[in-house]
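Following: one structure in structure tokens, then a few remarks.
FYI, not all chains are in this one, though none of them got moved.
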């Protein structure tokens, strides 16, 4: 991938609601996976891709194959969070994506998500049926 | 329906985990709908009915058409709750079910749930393709 000093990661803004919190008074850690996924969905949409339409037209759905997340600082009710999406690697049937959740400049959680593309009916791996802008989807060598 | 003084409602026991709570320190109210559904699923299972198999064999799924719930007292982390299921009415394509969530003798939440049976592919109403014990499924007059 060529250097691209000016390419800042995609950013999706969301709000913390009651549903997201737990009895510790903070966002329940499992919910960062939901936040990360909302951001990935909006990132795809920013290239014109709707997953519902993708499924109807090609039979393909994305599935999460692997997640590793570090939880650094708590978020609370009413916080406004930014969630970033950065494509690290892209292959024929998988993508590796780095994501962060921030409140202003404060990093709350970050991680990497490996996504696979499968056939919705058989759940077998298949080629990703979409084109991301070339800066975002480096072809494997 | 004939009198049946000895028929106590079906009862499913569950535990409150972190995932069920919110920043108020208590069970998030929307989660009682999840608790009620777990109990209905186990109630069907107590008659030998699995919804996954029902769908595979008949194409039918149950959908919730209406819920009215009163939240009376809070439940907390680690509480053990009993959730009851009582069939109030049963028609060709719908059921009306009364449910309660209790901690010991203390009533925490209660409500009525109207369930419809639909075809999984079309989501159109269809006849309920199963037989509940006659004491539990009064035929409509």
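A few points about this structure:
Read from first to last, the chains carry the letters A and B; within each, the first residue is number 1.
Criterion: contacts are C-beta pairs under 8 Å (C-beta built on N, C-alpha and C of every residue); 3 or more make two chains touch, one makes a residue touch a chain.
From a predicted model like this one, the values you see are computed outputs, not experimental measurements.
Every protein chain here shares one sequence; 2 sit in place, and the complete assembly counts 4 copies in total.
Everything below uses one rule, namely that only the chains that are shown with their structure count from here on.
The angle needed to superpose chain A on chain B by their Cα atoms is 180 degrees, rounded to the nearest 5. Averaged C-alpha coordinates put the centre of chain A at 35 Å from the centre of chain B. Against chain B, the residues of chain A that register as touching in their complex are 18-19, 21-26, 28, 30, 76-77.
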